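Missing here: one protein chain of the complex. Every other protein chain is in place.
A and B label the chains in the order they appear, each numbered from 1.
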Amino acid sequence: MANIPTQVRKSLERHGLSDEQLRTIFRTMLLQRQLDNRGFQLNRQGKVPFALGSEGHEALQAGAAMAFNRGKDILAPYYRDLGLSIGIGLTPYEIMLSIFARAADHNGGRQFPNHYSSKRAGLMSFSSILAAHIPHAVGAAYALKYRKEAGRAVLVTFGDGTTSEGEWHESMNFAAVHKLPIVFLCENNQWAISTPLSLQMGQPNIYKRAEGYGMPGEQFDGFDPLATYDACSRAMERARNGGGPTLLEGVCYRFLAHSTDDNDLTYRTREDVSERRKDDPVPRFENLLVESGIMTGEQVAAMKQDVLHETNEATDKAEAMPFPTADDLYKHVYEGAWEPWQ
Amino acid sequence: MTAKPSAESKFERQGLTDEQLVAMLRVMILHRTLENRGFALNRQGKIPFASASEGHEAVQAGAAMAFVRGKDILVPYYRDLGLDLGIGLTSYEVMLSLFARIDDHSGGRQFPHHYASKKLGLYTISSVIAAQTSHAVGAAYALKLGKEHGRAVLTTFGDGATSEGEWHESVNFAAIHTLPIVFLCENNEWAISTPLSAQMGQPDVYKRAEGYGMPGVVADGFDPIACYAVTKEAMDRARHGGGPTLVEAKCYRFLSHTTDDDDRSYRSREEVAERRKDDPVPKFERLLVEQGVLTPGALDELKASILAETNEATDRAEAVPYPRPEDLFSRLYEGPWEPWQ
Partner (left out) sequence: MAVATSSSQVLNNVEAVRATLYEALKNDDKVVILGEDVGSRGNVFLITKDFVKEFGTERIIDTPIAEASIVGIAVGMAMEGLRPIAEIQFADFIYPSFNQIVGEAAKTRYRSNGEYTCPMVIRTPYGGGVRGALSHSVSVEALFYHVPGLKIVVPSFPADVKGLLNAAIDDPDPVLFLEHKKTYRLIKGEVPDGHYVIPIGKADVKKEGSQLSVVSYGLYVHWALEAANQLENEGMSVEVIDLRSVRPMDRTAILQSVRKTRKLLIIHEDNKFGGIGAEISAMVAEEALFDLDAPIRRLAAPDVPAMGYAMPLEEAYMSSPAKMADAMREMVKF
């Protein structure tokens, strides 16, 4: 692949990203898919009771993660944000601890998989309840503004279904009133479990809600990590510098069922999905990197091997960890010892 | 009350007859008179509470004129005295509500101006902001499901209500299902003490419509004819399968939120006085007189008849007994209720 002509190289709109950063984005995408598939495999093997799929969100999440300043920004994600969580610094081992519900998991095995909480990574704790985290993100952004912490911003993510929740609306409105340092990133994958976007809202463009709140709104191709990075980095920069909130909409697609407990054939056809698979962001970005000479085919193969190895190692290491015990039941209900009324 | 034909061309009457124009003015003056009576009764210590809607007379009388009695459904909020009167509520019913008497719609259970009348198509509401919006949407869904063409729901709320999650959920649902409903925002710029600038990030409620996929229109809420026109157009669209509309009428709250509120703590007398200059009631009186729709003498008679009606309603309602202690347990469930005492 060394014979890529120079003009093709130029055609890649890299938005100021170095070769190194482009490779990092790609690695995050590969790792997300590998870990995601591993969760589903472990479920089929009967080793874990549940897994959540995020295939189709790789480009969006890896691109957004690259716009996140580690050690400064705050991420308030939702449960489909495996790639974003890895992209801002979570390790595959932490992912596997979560999938296996081990004692060493962030939540001590209390929550479903992919519900992280890490102050180290700037990742806020959240529940499985849709939109419940949006006001938390707004509250965090208010705290940043109140403490005059310029140069920091909150990135909050959600699916298209979440935009129908009242709490989403209340949060958007408040952020706009107070011009808070926050970016609302909608990962519009067209499906809320079985509910298509056409039954979720009366018009198909989420970013168009922005004007009604008095904030900028922008839509981009969520299968393109670089377009995502571009939109997110501009919005995050604006937020960090006192420019207030932005509503971003990345249009992507949910390739898998909602979770291992869902059968999407009850509400959509294989053809629907395979049609969208043709545009799968992972091979698409791989081709782009190779054609642009950022990576050779051999480098790609080596990276995939490395990602698989890392996933295997994380799986084995996490599986060997102990479960929480009944003694852990009463921990962290309140601060200090809790003597329940038994 | 004969109109001078020469004056006809000077104002846009939107197809309203002289009789309808005078009926609107009557609703506006009655609205204000009853409301002031509520405040007076409160100061006299006769009732514990009254809520205010001065400044909303034009939007409410105009919107009421677009409501088809016996067909449409009104899901109002608590600041809709004029709208309720405009669709057929009587002064006596208003006074029963203010006095919390046994014959009040709610049996004296609710705050004033929380009516419920199936006869009028007037839905029961609570005092909780935006809680009624989803009920209105449910009623509109029922109309659509029953293929009751030619009927629509009119639901109202203030600017503050648009910040509630339930408002968002309801408007969104109505848009998805192309429901026969009109969302009318009476934007009076104040939610108790919270100004519009602290309520939303941009000042135009109607601009939210596009994000839901429905038309959004705005009207001068001090102009009853303009409010009638936009509401009528939206209601007609709703009645004929055209789906929902978000209508914003920009008005102003002249009084405090209620008798329990003192607005001097959060806004200046000057601000209110400045807006009072545009008071819709005298403005519409002048317009109708100038246009020859109404003679000055007829206007005086109208006011006198309204005052007499208000006095009579006040005296009559005051004489009605309160609910009794045994009414406490009635109408909690259908049939007798044996509470766990």
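Definition applied: contacts are C-beta pairs under 8 Å (C-beta built on N, C-alpha and C of every residue); 3 or more make two chains touch, one makes a residue touch a chain.
In this text the structure is predicted, and so the values were computed from the model without any measurement.
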{"item": "Touch criterion as defined above, residue of B:126, B:268, B:295 or B:311 at the omitted chain", "value": "B:126"}
{"item": "Full-complex contact with the absent chain, from A:17, A:86 or A:131", "value": "A:131"}
{"item": "Identified contact with the non-displayed chain, of A:164, A:292 or A:315", "value": "A:164"}
{"item": "Listed residues B:114, B:208 or B:253, member touching the removed chain", "value": "B:114"}
{"item": "Residue numbers in subunit B that touch the chain omitted from display", "value": "73, 75, 104-107, 109-110, 114, 116-118, 123-124, 126, 128, 131, 133-145, 165-166, 168-170, 172-173, 176, 330-335, 338-340"}
{"item": "Touch list for subunit A against the chain that is not drawn", "value": "49-50, 101-103, 105, 107-112, 127-131, 161-162, 164-167, 192-195, 199-201, 261-262, 266-267, 323-326, 328-330, 333, 338, 340-342"}
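Please note the rule applied: only the chains that are shown with their structure count from here on.
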{"item": "Rounded Å distance between subunit A and subunit B, as computed from the means of their C-alpha atoms", "value": "46"}
{"item": "Subunit A to subunit B touching residues, read off their complex", "value": "164-170, 173, 175-177, 179, 198-203, 208-215"}
{"item": "Complex interface listing, subunit B residues touching subunit A", "value": "163-169, 172, 174-176, 178, 197-202, 207-214"}
